[in-house]
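A single structure is presented below for examination.
Missing here: one protein chain of the complex. Every other protein chain is in place.
Chain nomenclature is as follows: A and B, assigned in order of appearance, with residue numbering initiated at 1 for each chain independently.
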Amino acid sequence: MKRIAFLSVLVAGLFALLPVFAGDFYINLGSQIMIAAVFALSFNLLVGYAGLTSLGQAAFLGLAAYLSAWLTTRAGLGHGSAALLSILGTILVAAGFGLIALRASGLGFLMITLALSQVLWGLAYRWVSVTNGDNGMTRLSRPQPLGISIDSAASFYWFALIVTLVSFILIAIFVRSAFGDSVTGTRDQSRRMSALGYNVWMIRWITFIYAGFWGGIAGLLYVYYNKYIHPTSLSITTSAEGILGVIAGGSGTLVGPIIGAALVTFLKNYVSSYLERWNMLLGFVFLIIVVVMPDGIVPGLHRLQAMWRARK
Amino acid sequence: MNASNVYALETIGLCKQFGGLPATQDVSIKVRPGERRLLLGPNGAGKTTIFNLITGDRPPDSGRIRLFGEDVTNLPTHQRAHRGMSRTYQIITLFPHDTLEHNVTLGLLALRSSRWNIFRPTSKDIHDEARRVLSLVGLEHLADRPIAEIAYGEKRRVEIAMALAQKPKLLLLDEPLAGLSSAERKSIKSLVASIPRETTILMIEHDMDTALDLAESITLLHYGKIIVEGTRQEVISDQRAREVYLGH
Partner (left out) sequence: MQFWIIQSLNSLALGGLLFLLASGFSLIFGLMRIANLTHGAFFMLGAYFGASALRSYPWLNFWIAAIGSGLAVAAIGGVLERLVLRRLSEKPLGQVLVTLGISFIISDACLVVWGGDPIPVSTPALMRAPTFLFGFAFPTYRLVLVGLAVVAAVALYALLDWTRLGAMIRAGVDDMQMTRAVGIRISRLFTAVFCLGAGIAGMGGVLGGPILSAYPGLDADMLPLALIVVILGGVGSLVGAFIGSFLIGFIYTFGSALFPDLAYVILFLPMIIVIAFRPQGLFGRRPA
């Protein structure tokens, strides 16, 4: 664990140098990658570690974002308390959604998470008096953590980098803890885990809430970065991009989702500059990844490494 | 031998139907602490169903289950494990990509409160205890290999090791000898025979010859009903037992 913490701080330090060499376009791309990375990490807690495939994580990203937007603009709260209340609200909703979704497992769980997140999406569109519907909520501001402004591309990038580093380390601790062992156990043999004495439902529920928490953190980063929030943040496309990052990079690993999220973000940005057909491309990438590389890139590389070693 | 009248396991009138088919019919069993009881019967006699009812995998349609005097009929499976019940499975349900040590560690962690710790990894003393348990079943040399890489007979031993690691008061063994060579059967038999009397054993086997050595008393089932019950001698010489195995 110490090694992971050390390595990740090192890598983060390297990435911190980006604004020195690159212009705003790449710095902003970096920020977007980090938001996607935290989102993918939150997704991976469910998909890769708990074995619970959800298609509704966008619900927590969008919910935290909207709560922050509403609390700062309509309720006149400062960013500090708004952030706290947004995360709290997201956790409560995650607890509620978890109670419902965990009545089923496998595909039923997936369908319920999708239905629940679509309901939030529909709510964001319809409840115009609160969310401004299809127009979204604009002209939002960024917080000033410790009094430091993060309005420039570079300063926001460093802020996002620190948040991503902290989230990575905390999630790594969680996954390697004794509780984390029980989580992966329920993924692999849930019946046996029950017989051994583990409360499988409670383990899953806690993990679901924790994943919702990090989804909310990603949502706050998202709304601070964009200074704008729109119902698309709650859409199934957002969840699809998240889960694509996880499976492209390799679920069940710590680093895989980050790499996958980076790839998806790159792809999205480049496609948007040339074509308008991101959705279609997303669909095709899904097909290719699932059919050709179902384990994702990181396990694929591990396999290549093992094959290489075996040859020697 | 304990003096009280509490049975290690008592089932009272257990009944279970699956879509109109009676799998378990009015099964009442009393197992004394320390006993080695064999649940015998041809395939389809409903033995695994009774196990599933006892562990809580499935709820009975009617009837009650008492574990050391406590009514556990409505208790969820994981809490029965905390009351001292452990079981092995007919089909290997180990964690295939994890090492043997990790498998047994999971078994040990299950009953400790540290399993809820979201900050600290599983403590070293649990890992050490897991290795100790593996050495008791002669598998310490394989402790760092993933389950998928070891032989079938060795997997069966890990199954039993995982259950024994929890020092259960009631151990349910579901066909522990299934699919083993005769050398492997001998080794499992001596392993089971060496289990201390603090653990009561209820075992399923449908192969009469091999299991009889381990059992002191036998409950013979057929079509979900108890046909004969008694000591080994009594059941072997019972006419109805012969009918069940030879008559049909």
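Note that a residue touches a chain if its C-beta (ideal position, glycine included) is under 8 Å from a C-beta of that chain, and two chains touch if they have at least 3 such contacts.
From a predicted model like this one, the values you see are computed outputs, not experimental measurements.
Chemist: So which of the visible chains would the left-out chain be touching?
Modeler: Visible chains that the missing one touches: A.
Chemist: Looking at the full complex, which residue from A:Ser8, A:Ser31, A:Thr53 or A:Ser68 touches the chain that isn't shown here?
Modeler: Reading the full complex, the residue touching the unseen chain is A:Thr53.
Chemist: Quick one: which of A:Ala154, A:Ile247 or A:Val298 touches the chain that's been left out?
Modeler: Final answer for the missing-chain contact: A:Ile247.
Chemist: From the listed residues A:Ala36, A:Leu114 or A:Val200, report the one that touches the chain absent from this view.
Modeler: Counting the whole complex, the residue in contact with the absent chain is A:Leu114.
Chemist: For subunit A, which residues touch the unseen chain?
Modeler: Residues of subunit A in touch with the missing chain: 53, 55, 100, 103-112, 114-116, 118-119, 122-123, 126-130, 235-237, 240, 243, 247, 277, 279-280, 282-287, 290-291, 294.
The rule is simple: only the chains that are shown with their structure count from here on.
Chemist: So in the complex, the part of subunit B that touches subunit A is made up of which residues?
Modeler: The contact residues of subunit B facing subunit A are 55, 57, 76-79, 81-82, 86-87, 89, 93-98, 102, 105-107, 109-111, 114-123, 162, 166.
Chemist: Please name which positions on subunit A make contact with subunit B in the complex.
Modeler: Touching subunit B: residues 1, 173-174, 176-182, 185, 188-189, 191-200 of subunit A.
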